[in-house]
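Note that one protein chain of the assembly has been removed; the remaining protein chains are unaltered in position.
Now for chain A:
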Amino acid sequence: MATTLVNKFLPNVNSKLWSSSTLISANGLKSFICNFQCRHASFNPRELKKFYKNASIATADGWYEINLDKRKLRTPLGNVFKVPSEPLALAVATEWNSQESVVNRNTMHLTVLCNTALENPMHKTREQLSESIVHFLETDTVCYRLTEPPELAKLESEKWDPILEWAANRYGLEITPTTSISPPLVSTESKVIIRRHLLSYSDWALFGYHYAVDSIKSLLIVMALVDKHISVEKAVELARLEQFFQTNHWGTVEWYHNMEQYELQSRLAAAALFVHWCSESSTIKQKASIYPV
């Protein structure tokens, strides 16, 4: 009941995440299967055959490019695809190498992220981008608590409170979760802190950040993930906590719950890697070697 209310009033909260935990009745199940199958059949109007054998990387002016056999990979707008970091380029090349017979572009999250960052199709400025990320704080998943089944309420405070605590200690954020449909209390200072923190990231990293927040609808969990406080699996578990609780009780449906879990994990992992690789500046100090180098 509380879920549907939240859904109605706060479209920002991931409706997919929330509604999936409600149980599907036998009638609903059939229409659901049809929807699912039709969506999959009509999703990709033109599929791309795998037209290359091997993807590799090359450097040019300090950037890294991807070569498919001997041709350069290009972005959807026809520009040359290039990324600023070597591991990122290697991972993208691996993504292209992992395709079989057909290039399945909707599973290539790293390539998609690079394309978005390169071309910025929505023409967003840094400020707009960080603003839209901060916007998620008001409807953050970990701030909406249920009271209804007491076990779930207990689980939520058990799992989500440490994240709030961590955010308070690490960044000094003051957020009070809510149990009704009124939004959680967020102090104006906290917003300023987060905005400043976000603007310290590079443009590219911000796109990754936005992608991560957008896929699990929680800024606080993503902050903990990017700071390497929690792992990807943990982050996804926290984001799907209610569903996790329900499936533990009623069992999982493989083509729905497991697929969603893997999908979220791969999206989130891709975003975390992207943010890391686009904002790192690593220097390796080596000890004096006793062997001649």
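By our rule, a contact is a pair of C-beta atoms (placed from the backbone, for glycine too) under 8 Å apart; a residue touches a chain by one contact, two chains touch by 3 or more; residues count from 1.
The rule we apply is simple: contacts and distances are computed from a predicted model.
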item	value
Name per UniProt, for the chain absent here [options: "AAA+ ATPase domain-containing protein", "Dolichyl-diphosphooligosaccharide-protein glycotransferase", "Protein FMC1 homolog" or "RING-type domain-containing protein"]	"Protein FMC1 homolog"
Touch with the omitted chain, as defined above, among A:R74, A:R105 or A:H276	A:H276
Full-complex contact with the absent chain, from A:A93, A:C143 or A:I163	A:A93
Residue numbers in chain A that touch the chain omitted from display	30, 34, 36-38, 40-41, 56-57, 86-87, 90-91, 93-94, 97-98, 104, 107, 109, 228, 231-233, 254-255, 258-259, 261-263, 265-266, 269-270, 272-273, 276, 282, 284, 286-287
